[in-house]
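All protein chains but one are shown at their positions in the complex.
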Amino acid sequence: MESNSNVPGKITPDDNVRLMKGNEAIAHAAIRYGCDGYFGYPITPQSEVLETLEALMPWETTGMVVLQAESEIASINMVYGGAATGKAVFTSSSSPGISLMQEGMSYIAAGELPALVVNVMRGGPGLGTIQPSQADYWQATRGGGHGDYHFIVLAPATVQEMADFVGLGFDLAFKYRTPAMILADGIVGQMMEKVVLPPFRPRRTDEEIARQCPWAVTGRAASRKPNVMTTLELDSATMEQNNERFQRTYRLIAENESRCQTYYTDDADYLIVAFGSVARICLKAIEEMRAKGIKVGLLRPITLWPFPQKQLAGIAAHTKGMLVVELNAGQMIDDCRLATDCSIPTFHFGRMGGIVPNPGEVADALLSHFPEAAN
Amino acid sequence: MTENNNRLKGAVEINRERCKGCDLCVVACPCDVLKLQPKEVNNRGYHFAFADNASACIGCAACAAVCPDGCITVYRVRPKAVAR
Partner (left out) sequence: MTIDEIKSPENLVYAKPRLLNDRHMHYCPGCSHGVVHRIVAEVLEEMGQDNNTIAVAPVGCAVFAYNYIDVDWIEASHGRAPAVATAAKRLNPDRLVFTYQGDGDLAAIGTAETIHAANRGENITIIFINNAIYGMTGGQMAPTTLEGMKTSTTPYGRQPELNGYPLVITPLLAQLPGTCYVTRQAVHTPAAVAKAKKAIRRAFQSSLDKRGTSIVEIVSTCSSGWKQTPEKANQWMVENMFPAYPPGDLKNFKD
């Protein structure tokens, strides 16, 4: 059937329910969001984002610009340049490429530019592996580049969320003039699932951009004071004021935008905290443990920054212990301990190097730390 | 003015506070009109340029062309005006 074909470019506007990879969903969602531009460089396991965009040729339909840049450094600086003109632009990469982008990301944050960066994480450090990982949690949530700044970090666990978080990421980025990141992993990037694609909406007109982003470098300097996008400020007193303004924004975001999803937490004696695709493995482990009468719940942070501190603290207050499951050596566990003030025993279970644990391993890890749970 | 005014062809005006005393206008001037102030300085401490021999100016704007700071405004008497 032609209309159900997965061949890119064979899509009708009605063809909203699709089976596709997470990376492909991001490309489709961006076009449908009314995104103005994508600039990227191939790297496994996220190259389908660029490939899908090139195949869909949105420049012929919505007018969206798609460009394969010469490097991740060029890509992120194209995002900086595009975002500076008030356009909704994004890039995607995987861990080593995201490391290369960090300077540009710091500039984007310092410029208070709305933009979106997608990191489909692979195992590191170094060239590492192309298999899935979550080892860039610290890099993503602590800023990553130089200076005091944050990206809003969204962690999708499904292909549906890959699609949905494109719009959410852009909306939050424009609402707060703070860049957003989708921190996915190789599993959710490569996995095919059913996805309901968001409806098409038109790209903003130049007039809408000028209204929504009066700061934008649109080239129309004669009709107003020239707009200058710079992150340089040699006067320390002014630079401190700039920093204070950034921090006020971050506090506002932290107060209003932390998101998480909870499962079986009402009566839970023990809590697992996991994000992204690993949360789904943990949910399976929890269902298997519950079948044996072990009351375990799951908290899945959706925003990694801001971390859902209050939500976690509330649940931890009535649980006996917490296991933080990550595809890394133990990174989000820091935020879990901070959120709960180390008030309950907290352990980490993780696999590295691209290994993904099965539900049995997760259950074994929980029971090894909390043997009384089995009684 | 004591000079023969009918021979005046041009005039320069130098924004003394913008001037950094780089001397490039002095070098560029074909008529030795300009000089740097030997003693006086502007608010930033530069020995600014001035029209030492103002009546020699032909309004060619060579000084303004090479001025890195856009300090110089140049006027030239229009041919008609000269004839008059």
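We call the chains A and B, going by the order they appear; numbering starts again at 1 in every chain.
To be clear about the criterion, a contact is a pair of C-beta atoms (placed from the backbone, for glycine too) under 8 Å apart; a residue touches a chain by one contact, two chains touch by 3 or more.
Note that this is a predicted model, so its numbers are computed, not measured.
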Among A:Asn227, A:Asn242 or A:Gln261, residue touching the chain not depicted: A:Asn227
Touching residues on chain A - with respect to the absent chain: 36-37, 39, 65, 67, 69-71, 73-75, 77-82, 84-85, 87, 89, 103-104, 107, 217-223, 226-232
Those residues of chain B which, in the complete complex, touch the missing chain: 1, 5-6, 8, 10-11, 13, 15, 17-18, 20-24, 27-28, 44, 46, 54-55, 59-62, 64-78, 81
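The definition used in the following text is that only the chains that are shown with their structure count from here on.
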CA centroid of chain A to CA centroid of chain B, Å: 62
